[in-house]
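Removed: one protein chain of the complex. Kept in place: all other protein chains.
Order as written gives the chain letters A and B; numbering starts at 1 within each chain.
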Amino acid sequence: MDFKREDIMNRVEIRAIATMLFLAGMSGAYGEEEVVCYESRKDASKVVQKEVEPGLPNVVCSPVTGAVLWWGDPYDGTEAMGEMPIEADYSTAEALVKPREEQLTLIQICGVACHNGVFPPVPKDKNPRKLTMHQDIVPDSMDLQHGRGAIWCLDCHHTTTRNKLVDNFGKEISFNQPQKLCGKCHGPVYRDWREGIHGKRIGEWATDGTKRWFVCTECHNPHDVQHGARNSGFAAIPPEAAPKLPKGMENADHERHHGSASGSAAGDGDAHE
Amino acid sequence: MGSMIKFLTDYLAYVFKGGIKFYAWLAFLGIFVLIWGYGNYQQFTQGMIVTGLTDQISWGLYLANFVFLVGVAAGAVTVVFPAYVYHYEPLHKVTVLGEMLAIAAVIMCILFVLSHMGRPDRLWHMIPVLGIYNFPNSMLTWDTMVLLGYMILNLIGGFYFLYKRYMNREINKKFYLTIIFIAIVWALSIHTITAFLINTMPARPMWHHGMMPIRFISTAFAAGPSLIILIFLIIRKNTRLWIEDDAINMLSQIVAWCLGIGLFLTMSEVVTELYHPTEHSQGLQYLMFGVHGLNNLVIWFWSSMAFMVTAFIMLLIPRVRKNYKLLPIACVLTFVGVWIDKGMGLLIPGSVPTPIGEFTQYSPTFIEIFNCIGNWAIGFIILTILLKGAIGVLLGDVKYAEAEAA
Partner (left out) sequence: MSKEKIPVVNLPQHNSPQKKEVISQESVQHYDPEPPASTSRRKFIKNVSGMSAASLLGTAALMTNSDDVNANTEWAEHFQGNYRLMTDAEKQETVERLERRYSREYEKDVTVATTDAEDGVLFGYALNIQKCIGCRRCAKACVEENNQSRGDEQEIEWIRVLKMEKGEFTPERMNDGYPGDFGIQVGGNAYHAAGVVLEGEHYYEPEEVPEADSFYMPIACMQCEKPPCVKVCPVRTTYREEDGPVVIDYNWCIGCRMCIGACPYWARRFNWGEPNLPKEDMNPDTHYLGNRPRMKGVVEKCTFCIQRTRQGRYPACVEVCPVGARKFGNLLDPKSEVRKILASKRVFRLKAEMNTYPKFFYYVD
């Protein structure tokens, strides 16, 4: 590890830029009292509520959870997905995606501000090492949760061009097209996603209808896909409110008394308490 | 034609010539009808939200009373059947009283169905030609048909008999007996189809068994004649019409046996369902013991059982059965026991749990209860009027000749 002065300088610079970005975001939020909600994964894709037509909002947000509840315009802010390496039942015009790069604040500056090709030095190999930055994204780089030790950052991130991902041949993949990267390993899921069986699409139901395809990282956290012991591909989110209890019921405690319905007390009451 | 109008005016004139007791009785019922008016106004303007019903338990007290009263209507046949099939003379003389009860009971049924409906103002949608009558698919259309048919048969049969009596003419046996025999079979059909109404729904496993129609009929033939016995005893006490002991004894025997069969069927169901309880037994378990601490109906079920078993034992003993001080007790126990058994004991647990397993409880609101009492009160007013006139004709107080002379 060869720490130099420039290194420290660089980090100071990054903080300054990050702060500016943060402030810019804040002023936007406070300026107009925007309603901001998230689409699928919390903190992964923000959408600002606005009117796309008189009386028609682009989205309706849940007052309880801040999640999108309804799309007035499913294609708001989308662009064509482009070609996929493998054939699927879609045409490029029908398949739309929302560019991920807009949601990733660091991506817009990382190639200029820090990873400028000179410093920090380009790693010699892909072996895991301790990161001095980005702990907010990967808390322990020596124990990367994605792949559980079998892969590391540079298996996905381009070694030299940091605002790009990388394919098996070392070519660049846009952050807007993470499926090309994820498909490298997750073949069956990638296939299901292409077919529309896995993942989320909104828009028109017809096979040749215009659809917005949600890409991998809109739902999955690529740095911690399985969420440790939960072993679930989707991060837990707060649920919407329970339905109202029907007339005549004061609480739903009886629901938690699982077990014998035959009147035997053997199993009653101790299932959850 | 003129004589028919005369018959009607004489009939009504006789009915409304009553003493204090008679008018006190009508006034008593009238109070409930007034409350009923208020309750119905509330329900009609605000909707069914004034009831205790929910999406979970959407069939409640109204339909429970409906099902029970179909039984009472059908039960009237227990007077007609021995009289005409077995030529049992003591009952033969008072057959028409049974028919009057049937008419009143069917009217009450209609009132309860109207109370149950969310949009009674759209009832015309069911009228063929004007609306759409989903026959033969919908069991409800069958039920509507058999109930209205039964009412018409009894109206024709009963009033044809009374009219001939009033005119002091012989009845046309061919015509009258045809009506009577059709009505006997028809009586079975009304309760059978009411049972089909609920047991043809696999979504509700508690109801979905082939025993339902016979259980309905057997309990109906217990509750119906118990009410008739009570009415006969009241008539004996308050009018000059003497109903023979043999008639009452025959009816109390019918009550005993039908109640016994009903209890046997209940037992069969309980054993079948609970020997190895399945998911489908949860309604019955909820009814009998409560589930997960929800036990609204348990008291109803066991009191109903206690009433019916007590009544059955009482009726089995000839000395008790023929003691007209004790007999009314047995009859009231039977009537109330069966009312609970078919109402709170059958209709409500059919909806608990919901088809996707939600347990909820139902308790009727005051408006609902008063609307029910009001429906009963209207039914009893009609019954009183029908019976009083019929008794007048039977006694010879209402006669054509006399009317002409006057």
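Here, a residue touches a chain if its C-beta (ideal position, glycine included) is under 8 Å from a C-beta of that chain, and two chains touch if they have at least 3 such contacts.
Computed from a predicted model, the values in this text were never measured in an experiment.
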Subject >> Contact with the hidden chain (one of A:V36, A:L69 or A:M142) >> reply: A:L69
**OP:** Just the residue numbers, please: which parts of chain B touch the chain that's not shown?
**Re:** 46-49, 51, 53-56, 58-59, 116-123, 125-126, 131-134, 137-141, 144, 197-198, 200-204, 279, 282, 350-351, 353-358
Original post:
In the complete complex, which positions of chain A touch the hidden chain?
Top reply: 39-41, 52-53, 55-56, 60, 62, 65, 67-71, 73-80, 89, 91, 93-94, 99, 101-102, 192, 195-210, 214, 219, 229-230, 232, 234, 236-245, 252, 255-256, 258-261, 264, 266-268, 271
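We adopt the following convention: only the chains that are shown with their structure count from here on.
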Original post:
With chain centres defined as C-alpha means, what is the inter-centre distance between chain A and chain B in Å?
Top reply: 65
Original post:
Any idea which chain A residues touch chain B in the complex?
Top reply: 246-249, 253-255, 257, 261-263, 268
Original post:
Hey, which residues of chain B end up touching chain A in the complex?
Top reply: 52-57, 274, 277, 281-282, 285, 288-294, 359-363
